[in-house]
Every structure is written in C-alpha cells, then in structure tokens.
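In this view, the complex is presented without one of its protein chains, the others remaining in place.
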Amino acid sequence: MTDPILSVRNLNVTYLSSRATLNAVRNVSFDIGREKVAIVGESGSGKSTVGRAVVRLLTPSAKITADRMDFEGKNLLSLSERKMQDVRGRRISMILQDPKYSLNPVVTVGEQVTEAYRVHNKVPHKEAKERALAQLASVQIRDPAHVYDLYPHEVSGGMGQRIMIAMMLIPEPSLIIADEPTSALDVTVKLQVLAILDDLVRDRGIGLMFISHDLNLVQSFCDRVLIMYAGQVVEELRGDELGDAKHDYTKGLLASLPRIGDRRGRLSVLDRKDSWSMPVEKRP
Amino acid sequence: MRRGLEAMMISNAGILRTRFGTGLSLVASILVTLFGLLALTFVIGRVMPVDPVLAIIGDEANQETYNRVYQQLGLDQPIYVQFFRYVSDMVQGNFGVAILTGKPVIDDIIRVFPATVELATLAIIFGAGVGIPLGVYAATKRDRLADHIIRFLTLIGYSTPVFWLGLIGLILFYAKLGWSGGTGRVEIYYTGIVQPITGFLLIDSAITGEWDVFWSAARNIWLPAVILGTSSMAYISRMTRSFMLEQLSQEYVITARIKGLSARQVVWRHAFLNIRVQLVTIVALAYGSLLEGAVLIETVFSWPGFGAYLTSNLMIGDMNAVMACVLLVGILFIGLNLLSDILYRVFDPRTRS
Partner (left out) sequence: MTVDTRQNLTLRQWMTTEEVTNGRQAFVQKVYWGAVGFLQNPLALIGLAVIVVLLLVAAFAPLIATHDPLAQDLGAALQPPSAAHYFGTDELGRDIFSRIVFGSRITLYIVMLVSVIVGPIGMAVGMTAGYFGGWTDKVLMRVTDIFLSFPSLVLALAFAAALGPGLENAVIAIALTAWPPIARLARAETMTIRSSDFIAAATLQGAGSIRILRHYIFPLCLPSVIVRITLNMAGIILTAAGLGFLGLGAQPPAPEWGAMTSAGRRFMLDSWWVVTMPGSAILIVSLAFNLFGDGLRDFLDPRHGR
C-alpha cells in the first residue's frame, strides 16, 4: 500500500429518531492509497453509508463521529461546510449506481459536466464547455459534441455512467468513491466502465473506493477488500486472497456463489450467527 | 457498431416520451368534456328548476312575457329537442338577453370580464411570487421551526373565508390606515375618464397617460388582489414544498452536492428546474380557482367584474345569465388545463420529441 490518501479510524454513523437509535456504521477503520479498495456487503450492511459519511452527505438525522477521518492531511470532520464544498468534487468525487437517477433529468448532460468544472474553476462558459467535451471524449464517447446536447433520458445506461465518470473526473480529484457503479449496467457495458476506472487508478494515480455487493467482481478487480456485516468491517483481505478468508461470514458468502462448471446442486445458504453482529475490536 | 447501438437506445428512449397520446385524442377528449359541460348546465338551468320560465324571467313578469319565453325555450318540445336547441344556441354564442342590463349576455360578459382577469392576474402573481419561494424555503428547512411556522401560516391561509378577509382588509387598510382606495376599480370621480382599450384599467390608463387614474386604480386594486391571492399562495406554497421535498430526495441531488455545489445552489439550479413542470400545472389550477374567490371578493369590493355580474344575476334569478357565466368558467378551466399541458411539453425535455 502506498501512503494513504484517506485514513479513517473508528468511524461511527448513528441515526437518531424518535423511536430508536440505529448504529448504521460501527467502528469502521481503513486506509486508501493509490489503489482500488472494495467495500463489500449485503444491502443494509452500511457500505454505502461509509462512502457518504466520508463526503458528509448523509441526511441531517445522521450523526457522524470518528477518531480520525483524514484526507490529504485535513480532518474532514472538522472542516466547515464551505471548506467541505471545496473538497467535494475537486478532491473527492463519487460515482452513483444508476445514471437514470443520478443525472438531473431536465438539464443536458453536457451542461452537467460543464457545471462540475465551473464549480471549482472560475472560467468562461465557453472554455469550460471545451474542457467538458474533451473529458467526454476521454471516457470513450465518440461524438462528444452530439452527446453534449442530449438529455439524460436520451442516453443509454452505459453512456450515462461514462458521462457520470466524466463529470466526476473533470475537476481532477484524488479519490473517487464508486457506489455500485456497475450494478445497473449490462454485462458488456459493465466491463467497459470497469476498464475506464482501472485506467484512472493506474494512469492518474488516484484512489478508488469501490462499494459493491458483487464478490466475484471485486476479487478480480480490487487490490484490497473490506467485508462489512451489520455496520462493521468483519474482515479485510487482499483481492486475490479472498479464497483464504477466515471469517465465517465471508466464507459463507463465497460458498453461496454459483460457479460455472460446478455440479448444479443446491447453493449453500448463509447460516447467520448472532456473534457476527457483536462489536469488533476498535483500532487505535 | 457501438454508435449504432447507442443510436438505437436513444430512439428507444423516445418511445417512452409519448405520454400524452396523440393530438387527435386530445381534441376528442376536449370535445367530449365541452359537451358534458353543456349537458350539465342544461340540466341545472332548464331541468332542475321547477319552472324554467320563471327561473329566467323572474316572478314579476306578465303573462305575455311568460308565454313568449315559454315558446322561445321550446318547453312544449320533447326534452332531447330542447337540449339540441340549447346546444346549438350555445355554440353560436347565443346566451339570451340579460334582464338586468337588457343587453345580450355575451356582450355583458365581454365587457365585465377584463376587470376580473386584471384582478385575478395580479392575485396569482402575488400568490405564486410569495408562495413558491415560501414553499421552497419550507422544504429546505424540513421539520425545523421555520417549516412548522410556514405550515401553520399556510393552513390559516387555507382556512380563512376570503369574503371576511376582504371586509377586515377594508376596515384596516381603507378605514383605519387609508392605504387602500376603497371599493370599485378607481375613485368615483375618476370613473369614465379612460375609455376601455384593452379593458385592463391599469394598462389603459398607462397607455393614455392618465396617471392620476392609474394611481387611483393601483391604490384600489392592490388590496383585493392580495386578499384574493392569499388562498392560492397557501395552496401553491404547500404544493411547492411537497414537490421540492420529493426532488430533494432524488439521487441527482447527491450528484450535484458531490460536485461541490452548496445546498442552496442545488435547490435553485437543479431541484427547482425539476418542479417547474408541476408548478406550472398547479399555478394554472390556482388561477382557475381564483375565479371562485373572485365571486366573493368582487361582491365585497364592489368590483365590476365577472364575479359581481354572476352574483347580481343570481340575486334576481336570471338563470340565462347565470348559466352562461358557469359555462364560461368551465370553458376557462378546460382552457387552463390545456395551457398547462402545452407548457408541460415546453419545460420537460422528456415530453418533447
């Protein structure tokens, strides 16, 4: 691992409501350097919450605490909202799951990319538009000038996701949080998007937090994998060593994956243990 | 190869856009509704009253008039013939003669209508101009004190009888403070100076350079307009709040925040663009229901408009004039619906082809 861009220690996210308090994320610690780090877990395990807590975009009812949440030498939790806006987009970006929902339906895709540049760079609209066209071309969109004037509903899912990536890259951030970026895409398109993300980490040396529920995908794609269950990281492994998992939950998950070529017996089902939800040790 | 695939996906997206049906079915649906309006007014005006002749001419007419009107209405004919004659009269704009003025009802309505439109337009400008920002603000302060206060105020706006608010406004702003000019469109000594050009007194007096009349008209119109606009303000702000809340929970709001936009920028540059369509619809609806408030507020302010015309004909029981007014309101409502449909297409790229 290279020196960390983002270093998180004992992150907790708590939702307060009149009925109960919900500990969505408990004592999560990790570092991300210039590498691809996956956070894997089932729905409701808190993996997306971790991603959004880092950029402080949870609903007001969520309380975020951490011993440390340092990004490029700044403590993200103590920054003012104004300073945080400078970090968002320019230093940390986020790619969301489905471009059908994550792009504003009534603004042309080109304008949305241009806006991402203009938020952080005070340049004339024309110059920003040229940057946006170049950025669209860099994510393998063949006819940027044509695509620029389309509305989100007029582009395909794969192209939408590439536009999303272009939009998030244009201010040249050093960390990208990808929240299930390929779950809404077809298999072939999925591979193209992954290839773009892979190039980014290699060529530009940025960090990638890859949030996913797809074990098969992350073990081939990511350098390191954090397994989350019930708001905690239960295990941390190298991507290629996933087969050597020690935690019962990880093993159970791996066992329940269907494999091509296997005998078509019954897939194993997770036998959940209460002990998995017990608090894990804090990290200093 | 990929270009081709993308092109196909783009054209597929186009199919989803035709949510309004074809122009032909739109026309057919309007025609059916108009026919329904005619049938309804026919039933109210000619079938429901015990004696439709008396309903039109009043109790005090002599036997000769009675017989003439009886003949005119064709009450000796079967009901479907009567209805057919009614429809053909209405389609030709023949609404009969008003007892009150002795002129054709249609002429009366054309004369009084601009006063109401002027009032209602200023009212909706006030209602939307205050209601929309208030609703957006309440949405951004969801469940905080400001939101609760706005919610309570809009409920008061909903609950206040508009005629009573008008009277209180007159007591306060006319009698006590002298900020308003009182009842009517202008001070009594300015009436008749400006000849109607557009029928909108503010515009006509400005065109002819009669600034005294203009200021008098402005002093007289602001109070009824604000009071008339209050209930639509309450409605518009509540609807705006709920539309805005729906948009603020969308994913693209997160996207925009991630780009580094502030919460306020996201609201106005992104979420607001998405509620324009819905706002257009509810503002058009609110404009239509201002006609309802106008009936009461014009009575209170002696405003010589459509609402006052309707009520004064109600008082003397002239059903011909009343039904013409009711029919007109219905047609206006359909027109406003149609207009909001058209604006829908202008503002929402997903409905454009």
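Labels for the chains are A and B, by order of writing; each one numbers its residues from 1.
The rule we apply is simple: contacts are C-beta pairs under 8 Å (C-beta built on N, C-alpha and C of every residue); 3 or more make two chains touch, one makes a residue touch a chain.
Here the structure is a predicted model, which means the values were calculated and not measured.
Colleague: Among B:45, B:224 or B:260, which one touches the chain that has been omitted from the display?
Modeller: B:45
Colleague: From the listed residues B:155, B:197, B:263 or B:342, report the one that touches the chain absent from this view.
Modeller: Checking the options B:155, B:197, B:263 or B:342, the one contacting the hidden chain is B:155.
Colleague: Out of B:27, B:110, B:125 or B:171, which residue would touch the omitted chain in the full complex?
Modeller: Final answer for the missing-chain contact: B:171.
Colleague: I need the residue numbers on chain B that touch the omitted chain, in ascending order.
Modeller: Contact residues on chain B toward the absent chain are 32-33, 36-37, 40-41, 44-45, 48-49, 55, 148, 151-152, 155-156, 158-164, 167-168, 170-171, 175, 288-289, 291-292, 295-296, 299-300, 310-311, 314-315, 317, 319, 322-323, 325-326, 329-330, 333-334, 337.
By definition in this document, only the chains that are shown with their structure count from here on.
Colleague: Quick one: which bits of chain A touch chain B in the complex? Just the residue numbers, please.
Modeller: 52, 55, 57, 81, 85-90, 93-94, 96-98, 101-107, 115-116, 119-120, 142-143, 150-151, 153-156, 159, 164, 167-168, 171
Colleague: Which chain B residues qualify as touching chain A in the complex?
Modeller: 2-3, 5-6, 9-10, 13-14, 16-17, 250-252, 254-262, 269-270, 273-274, 276, 347-350
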